[in-house]
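As you look at this complex, bear in mind that one protein chain is not there, while each of the others sits in place.
After this line comes subunit A, so read on.
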Amino acid sequence: MNYAFDYGWLLVYWPVLVKGIAITLELTLVGGALGVALGIACAWARALGPGWLRPFVAAYVELIRNTPFLIQLFFIFFGLPALGVRMGELEAANLAMVINLGAYGCEIIRAGIQATPNGQFEAGASLGMSRLQTFWHVVLIPALQRIWPALSSQIVIVMLGSAAVSQIAAEDLTFAANFIQSRTFRAFESYFVATLIYLVLAIALRQALRGLGWTLFPKRTAR
C-alpha cells in the first residue's frame, strides 16, 4: 500500500463539517424529543388505551420495527408526494426519525409501564388522583426512570442511523463528508474524519442523556 494520507483539506473544509454536525445534532434533538413523546403516547395507547386503538398502534410499531430506516425515509420523501404530501428534505428527515424512534420508544416504554405493580394504580386512585394524574405521576415517571438506559441507547442508535438522511440530500454530517470527498477526492480521509466525529458525538450524547436522567429522575437514581 503506497498511499499518502492527506488531511490538509481540513483547513479549508472544516466549516462544512461544522454545519453538518449542527444539522445532525438538530435532527437528533428534534427527532429525539418528539420521538420520545410519540413513544409515550403509543405506549399509553398500547398498555392502557382504549381497545379499538391498540391494534392500530401495534400495527404501526411492527411495521416500523421490521422495515429499514432508509426505506421509511424514501417512502416519506419520494412516495408521499404522490398523495399530495410534499415536504423539504429536513422535514422529511425529521418526520422519519420521529416515526422511527416513536415505534422503538413505544416498546421500550411499554415494558416500563407493564412492570408497574397493579397496586400502584389502585394507590393512585385511592389518593383521589384522576386517571391522567395517576398515569403521569405514578406510572409514567417511574416507568421512564426504569427504562431510561434502554431509551438512551435507542436515541443514540437513531442519531447514528440519521447518517442515512444524506441520501435525500439533507445536509447532515454524512452529506458534508460526501461533499468534501467529491471536491477533494480524499474519500477515505473525509469518511474517516466524519466517522471519528460520529464516535465523539455518540459518546457525548450518551453522557448527556445519562446526565439528563439524573436531572429528570433525581430521587431514586442511585447510580
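Everything below uses one rule, namely that a residue touches a chain if its C-beta (ideal position, glycine included) is under 8 Å from a C-beta of that chain, and two chains touch if they have at least 3 such contacts; residues count from 1.
The rule is simple: contacts and distances are computed from a predicted model.
S.K.: Which of the following is the UniProt-recorded protein name of the chain this complex doesn't show: "(Fe-S)-binding protein", "ABC transporter permease", "Acyl-CoA dehydrogenase" or "ATP synthase subunit b"?
M.R.: "ABC transporter permease"
S.K.: Which residue from A:L17, A:A47 or A:A163 sits in contact with the chain not drawn here?
M.R.: For the chain that is not drawn, the touching residue is A:A163.
S.K.: Among A:Y7, A:F56 or A:F188, single out the residue that touches the unshown chain.
M.R.: A:F188
S.K.: Pick out the residues on subunit A that sit against the missing chain.
M.R.: Considering the whole complex, subunit A reaches the absent chain at 1, 3, 62-63, 65-72, 74-75, 78-83, 156, 160-164, 166-167, 174, 177, 187-188, 191-192, 194-195, 198-199, 202-203.
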